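Okay, here's the structure, questions in a sec.
Only one protein chain is missing; all other protein chains are in place.
And now, chain A:
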Amino acid sequence: MYVAVKGGETAIAHSLDLVADKRRGDRDIAELSLEQIDQQLGLAVDRVMTEGSCYDRSLAALAIKQARGDLIEAIFLLRAYRTTLPRFGDSLPLDTSAMVAERRISSTFKDVPGGQVLGPTYDYTHRLLDFSLMAADERPTAPTAPADTNRTLPRVGDILEREGMLEPPPQDGASEDLTRQPLTLPASRPVRLQNLARGDEGFLLALGYSTQRGYGNNHPFVGEIRYGHVPVSFVPEELGFAIEIAEIDVTECDMVNQFAGSHDVPPQFTRGYGLAFGHSERKAMSMALVDRALRAEELSESATSPAQDEEFVLAHSDNVEASGFVQHLKLPHYVDFQSELVVVRTLRAEVEARRRQAVLDQAAE
């Protein structure tokens, strides 16, 4: 518990000034523009939009600038801002098969229809620092090749699904929204996915990794990862028909996992799913691993590991809540601590009195 304290207004005001000063840094160096952050630190923008759960590139760039690159602080700023806005409604569900894909890979099928398109990936870089980036320079533009833009990209999952080899995804689910209703357990799969979609990438990465190391292993294969541009359709109440209001970038990962079967269903592979704003592949993959791990009970697997524990995962995935609770320890806890000091001093005095008495008793014998 902490209590309100008075005083320190000037110190706080000056601390805010100091933050602003530090944010600007050396005045001889050009100030960062939001466009520079959006264009040249785009993956940071993607993470802030995903975990801030608000797609707006310039707002995310502003949050990153304001937070001096502290992405979790930036996510907090974006979350706080979104609470000031009214909700117009829900979009129609995204159709990711209509994506203009920049990247699309499958590690289950080599000859996947539509091909393996590597796109802009760090996977094949050597992870050696590129010192040529130390100085601003003219950079070459990327090469091109003929492409067919009229074809939709078939989902790898749909192909396996038609053969009956892969479980079809559930079609029904109540329309629940964590921004409107608090989390209740057990949570439906759509609610779990919403929680994971805005969950901390590091937390989900560690949990996903833990499943691979044996804490709830579910034998994952990347059925498909795709990243690209998809239209968002929305039905304005004034119109009564759908229009596309924007095109946004998303990454999705459909993970193909350990097969399961029962008396009624012959063995088939199971799935986990991940979806993130922008190009956020590590996040989408981690989300898919954890989504699948959380289905342990549904698939009659023994749930003995942290990643399979719904309450543990869903209650600790949000970095705005986690950061707030950890960091609130910095607030004045003076009264709380005073009372504990009194208790410990009294206990110590009692222990000391007993010790002295014991010495006296011993001497008297």
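Criterion: a contact is a pair of C-beta atoms (placed from the backbone, for glycine too) under 8 Å apart; a residue touches a chain by one contact, two chains touch by 3 or more; residues count from 1.
We adopt the following convention: contacts and distances are computed from a predicted model.
> From the list "ABC transporter substrate-binding protein", "NitT/TauT family transport system permease protein", "Putative DNA modification/repair radical SAM protein" or "Phosphonate metabolism protein PhnG", give the UniProt name belonging to the chain omitted from this structure.
Result for the unshown chain: "Phosphonate metabolism protein PhnG".
> Out of A:G8, A:P169 or A:P267, which is the one that touches the chain we can't see?
A:P169
> Please identify which residue in A:L18, A:A80 or A:I245 touches the non-displayed chain.
The missing chain is touched by A:I245.
> Write down which of A:R23, A:R68, A:H229 or A:H316 is the residue touching the left-out chain.
A:H229
> Just name the one of A:R23, A:R68, A:R82 or A:H219 that touches the chain not displayed here.
Of these options, the touching residue for the absent chain is A:R82.
> Where does chain A touch the missing chain, residue by residue?
Touch with the absent chain occurs at residues 49-50, 53-56, 58-59, 82, 85-94, 96-97, 100-103, 110-111, 115-120, 142-149, 155, 157-158, 168-173, 175-179, 189-191, 193-194, 197-198, 228-229, 231-232, 234, 236, 238-248, 250, 252, 254, 271, 273, 275, 277.
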